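A single protein chain has been omitted; all remaining protein chains appear in their positions.
On to subunit A.
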Amino acid sequence: MSARQKLGGMGGNLLAWGYALIILGPMVWILSNSFKRQIDILMGTTIAPITLANYHQIINSRQSHFLWNLWNSAIVSVVSTLLVLIIATVAAFTLARLQPPRWVSFILLGWALVFHMLPTLTFVGSWYVMFTEVGLHGTYTALILAQVVQGLPMALFLMIGFVMNIPKELVQAARLDGCTYPQVFRHLILPLSLGGMAAAGALTFISAWSDFAVALNLSNKDTMTAPVAIATFAQEHQILYGQMAAASMLSMLPALAFIMFGQRFVVRGLLAGAVK
């Protein structure tokens, strides 16, 4: 290996580590804060006595509803992810293999693209008015529907890529073997796109789990999700940094678990269709 190549390799490594530091740094900082007393955080002490008081408080205190908020997050994320997966997979099969009229594909994919590109906050105001009008404000239904609308476009694009990778001849063979289209979907497309569904599911779940803007506007005290609850630790007279950090760490766990599980599929999902 020449000196030049060595230098290039080192430069690449440095870049990767620097990038990791930018991501990991704040996380380590929050993690350490979650084990510090409020006074140590405010004083900016780097090495401080470790305390579990913050976790104890958000889990056991009567004033804290954080576990309930986590439960709300779980309901909204899991249900919306399931709905997104079902709709996206069926739609992908229809668009990719059933040859609907061109305008149908055009409108559907165009709609998906627009929703994917515009910032969520653009819609939140209208959704607030709409859901209040029909008496759904503050319900799980409102939160789940909003998350489905948000998560569907990306899942749809991902699933189309995956379903397109299933050879046309397989569908034709199944048709000649006596399958109707619903049976083709059930016996062929579904088992063969499980990898894609894992990828799309992990990404949808994470985005629904960490959503703040929609939940802030559409939830009430009973349906408040974890990210919104974390924000409430910043109160009028004081900011509960320690509890905030502890809550952040707790709410990070499910997303982290999903990433670990879905990583293999997520990378493959994002690259689907890139190379044959």
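Note that a residue touches a chain if its C-beta (ideal position, glycine included) is under 8 Å from a C-beta of that chain, and two chains touch if they have at least 3 such contacts; residues count from 1.
Quick note on the criterion: contacts and distances are computed from a predicted model.
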What name does the UniProt record list for the absent chain among "Multiple sugar transport system ATP-binding protein", "Sulfurtransferase complex subunit TusC", "Aminomethyltransferase" or "assimilatory sulfite reductase (ferredoxin)"? "Multiple sugar transport system ATP-binding protein"
Missing-chain contact among A:109, A:179 or A:213 belongs to A:179
Per the whole complex, from A:58, A:112, A:188 or A:247 the residue touching the absent chain is A:188
Missing-chain contacts mapped onto subunit A: 167, 169-170, 172-180, 183, 187-188, 191-192
